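A protein chain is absent from this complex, but the other protein chains hold their places.
When the chains are written out, they are named A, B and C in that same order, and each has its own residue count from 1.
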Amino acid sequence: MNNNPVQTIGKIIGVRKTGFYSVISIACAGIAETARPGQFVTVAVGGENSSMLLRRAFSIASVDDRSSYGGVIDIVVSAEGPGTRWLASRKRDDSLDLVGPLGKPYPIPKNPVATVLVGGGYGAANLPWLGKVLIQRGCRLDSIYGAATDLKVYGQLEARRIGGSLTITTEDGSLGTMGRVTDVLPDVMSKHNAAVVYACGPMPMLSAVAQIAQDNGAIAQVAVEEAMACGIGVCMTCVLPIIDENGITKMTRSCISGPVFDAAQVRFADINKLPSDVYGADAMGGH
Amino acid sequence: MNNNPVQTIGKIIGVRKTGFYSVISIACAGIAETARPGQFVTVAVGGENSSMLLRRAFSIASVDDRSSYGGVIDIVVSAEGPGTRWLASRKRDDSLDLVGPLGKPYPIPKNPVATVLVGGGYGAANLPWLGKVLIQRGCRLDSIYGAATDLKVYGQLEARRIGGSLTITTEDGSLGTMGRVTDVLPDVMSKHNAAVVYACGPMPMLSAVAQIAQDNGAIAQVAVEEAMACGIGVCMTCVLPIIDENGITKMTRSCISGPVFDAAQVRFADINKLPSDVYGADAMGGH
Amino acid sequence: MVGTSLRGSGPANAPIDSLLVDSSTQLGSVRIPAPVFTASGCAASGQGLDNFFDIAAIGGIVTKSIMLRARSGRATPRMAETPSGMLNGIGLQGPGIDDFLENDLAWLQARKVRTVVSIAGNTVEEYGRVARRLRELDWLTAVEVNISCPNVESRGQVFACDAAASAAAITEVRRALTSNTPVIAKLTADVTDIVGIARSVIDAGADGVAMINTLLAMSIDLDQMRPVLSGGTGGLSGPAIRPVAVRAIWQVHAEFPNLPILGMGGVRSGADALEMILAGASAVSVGTTIFNDPSAPWRIQRELREELGKRGFGKLTDAIGHAHTVFEASK
Partner (left out) sequence: MVGTSLRGSGPANAPIDSLLVDSSTQLGSVRIPAPVFTASGCAASGQGLDNFFDIAAIGGIVTKSIMLRARSGRATPRMAETPSGMLNGIGLQGPGIDDFLENDLAWLQARKVRTVVSIAGNTVEEYGRVARRLRELDWLTAVEVNISCPNVESRGQVFACDAAASAAAITEVRRALTSNTPVIAKLTADVTDIVGIARSVIDAGADGVAMINTLLAMSIDLDQMRPVLSGGTGGLSGPAIRPVAVRAIWQVHAEFPNLPILGMGGVRSGADALEMILAGASAVSVGTTIFNDPSAPWRIQRELREELGKRGFGKLTDAIGHAHTVFEASK
């Protein structure tokens, strides 16, 4: 493990709606203090007699380790299925069983280069905090947040607070530029000659961002979202075909080696496949 | 079916603690209007993603069919296991999925005879309402409510409101007479020459009450509590060895032929057994 | 993995109003106007449910397995709750075939309810004797043969756990009935090779299979420190076992794509019913869920139509086994 996650019972100190999403603020000792942008927490859902066994993963959207509650983290919940619906209906003072911080954070450039943040839907949740850190490091910051429709664009307010430019895209044109984040990305990148693009969102978006970054000679750091049963590296459900330093593709756990990867390492086209050159694929004849 | 139960989503209009118990008042159309004392409701527990499939059964403690909420019923919940704990932690305005009224009510004597109510623990829940009906019929009423300890005695207040004498027993002597309800029952019965004893509580108590009633030449109507999967007569889990009008013992569904039985019909000693003279027991060789 | 684009090759993609979805189905040669049945033993003979919905408006009632003689059933306790499931050990309590014909079946006929009679036996011969009592009843939708019974002639080995014994019981029943009455063999998943058992009952003349029966299981009462059920072991049912049921349906449909399958095991919603249909079931039965929600068969039937409509299926029968097509195409 690259850090020391803890399991703790957090207490909800606030829930607020923003568009389609619920932002839940949780007082939880031991997580806020060490977390960095790109890391995530997992939350047990459904209460004591829940039929849902698996924890749900959420990006840590921000931390406040000097609040009067002790360490506080925010998560942004998109209520899509039973677990996230349960979470979004929690109230102030309810308890949550949390594990975190988990995973590898976004790597921060040593030098003050130009950076672009690209967020799709709730994928934008962890980007404003990352942006703050980048600006503190003296990086130039341009943000592009998009979604299918206005209510699903996250982070407008947060981005404006942090600084740098902000471009919003929606597929239906209900807010900002009509289209996708990747439609505007090339222009934004070239304007300040971006060296690093950070992206979080659906896999097809990450794949497109990776391509654009490569075409522009930039590095892309992408935070992926694979279904995770454990989140702590013990179950092997969350793997992606990742090219290692020796050029060998391995089925790599995105919970502990990710969720942030250098996009050049990710074989996007081969996700959900088992290409024959993956390490150990030749032994898969039996089962 | 002896009545027409409905399934309905009730709304909790109040929860109040009384000793060890929670009294939950639920506005639910279609149940309060037709329910009679001795009948029960079943409640789905644990919410949308509950791992608990089976409904929990509760005596209807009282009804108010002229409340401003429409029909309202009260149930008295003893939080013992996961389902009842969940129920006891519900709050005003929460919804509950109810089925009822279920089962056969206590039969009411045609003539104004002397009656005794015997309640053990939360078994006393449905007796004050029954008492009210009996008094309306002109019956003499004496009530005996008991439990292991004072906090588990239900119905003191309710009994006093209704009238008649009230004797409390606790096994630890923390309230009323030290001992069991059956210790005081013979005296209470003989004082006014009781013709009918109504009892609800644990099976050993019902069995003892039955014996005492018989010894005193009285009828005992007992409300039993068997584990029920369906509550509506379709699953066959809730059976008891009951002697029918022809003297034949049958495994009889307590949810639809009970929960109230004439104690003389119940073979208390053979509960959880399969005596060879039970109808159809001879065919049980195979499985 | 394959995207929804592949669906172009199947039924139309555009959603259809659920009211326009034809959710009638076929169990072999018999057309059934509605696809949801009650599971045997979870609705008695239907009376208890008629308060909650019109039992004549669902696929049908599958009655509790009936045997030749009256049976008391086992001593209590007969049930235990388990995570997302329950355990039962009723022991086939019932009045015996004669009383059943006179009372329950007469009521169902008068009430005009589509009825599948589930029968059981202790011996091959007994299966035949019970079935023969149903021979003249041409109004029955089908006879379901519960072969999850101990065979007293074979040291109590459960019929359904042995291909030859299963076949013998089905042969006897098939012979006892006229060819107008479909025979459905009810299989258990407590076997090493469910496809092999399916093959044997098909060869013996079954017109379809129902699956799955409960899984053999046990809970221990930690206060009494003994099994909860009076009989020790019992049958596990409910959503907990649904993934096992879907797998069993999938395997049997893969081998016998034209075999009518009545799918059951933990169906709780229209989505669950659709899961079984996509795996290869022609209709579904709802059991344990009834105890949680007595209106469930009716609700699930409505939800299933909606789920079909959402996915552009104009006819339920187009969805039967559809997941096999998609899966094959993705290989």
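We adopt the following convention: contacts are C-beta pairs under 8 Å (C-beta built on N, C-alpha and C of every residue); 3 or more make two chains touch, one makes a residue touch a chain.
Just so it is clear, the model here is predicted, and its values are computed rather than measured.
A.B. asks: Would you list the chains present here that the left-out chain is in contact with?
C.D. replies: Every shown chain touched by the left-out chain: A, B, C.
A.B. asks: Specify the residue from the set C:49, C:246, C:300 or C:316 that touches the hidden chain.
C.D. replies: Counting the whole complex, the residue in contact with the absent chain is C:246.
A.B. asks: Can you work out which residue in C:28, C:83, C:96 or C:205 touches the chain that's missing from view?
C.D. replies: Considering all chains, including the one not shown, the answer is C:83.
A.B. asks: Just name the one of A:77, A:153, A:213 or A:232 that touches the chain not displayed here.
C.D. replies: Counting the whole complex, the residue in contact with the absent chain is A:232.
A.B. asks: Given the contact definition stated above, which residue among C:68, C:259 or C:323 touches the chain not shown here?
C.D. replies: C:323
A.B. asks: Extract the touching residues of chain A with respect to the undisplayed chain.
C.D. replies: Counting only chain A, the missing chain is touched by 1, 4-7, 44, 51-55, 97, 99, 226-227, 229-240, 250-251, 256, 271-274, 278-287.
A.B. asks: Take the complete complex as the reference. Which residues in chain B touch the chain that isn't displayed?
C.D. replies: Residues of chain B in contact with the hidden chain: 51, 272.
A.B. asks: Spell out, residue by residue, where the missing chain touches chain C.
C.D. replies: 1-4, 7, 10, 75-77, 82-85, 87, 161-162, 190-193, 215-220, 222-227, 230, 232-233, 236, 238-244, 246-247, 250, 266, 268, 271, 274-275, 278-279, 307, 311, 322-323, 326-327, 330
Here is the rule we use: only the chains that are shown with their structure count from here on.
A.B. asks: Thinking of each chain as a vertex joined to the chains it touches, would you call that graph a line, ring, star, complete, or other?
C.D. replies: complete
A.B. asks: Measuring between Cα centroids, which chain is at the maximum distance from chain B?
C.D. replies: A
A.B. asks: Centroid from C-alpha atoms only, then distance chain A to chain B, rounded to Å. What do you get?
C.D. replies: Spacing between the chain centres: roughly 55 Å.
A.B. asks: Cα centroid separation between chain A and chain C, in whole Å?
C.D. replies: 45
A.B. asks: Spell out, as numbers or ranges, the residues of chain B touching 2 or more other chains.
C.D. replies: Residues 51-52 of chain B touch two or more partner chains.
A.B. asks: Quick one: which residues in chain C touch 2 or more of the other chains?
C.D. replies: 83-84, 239
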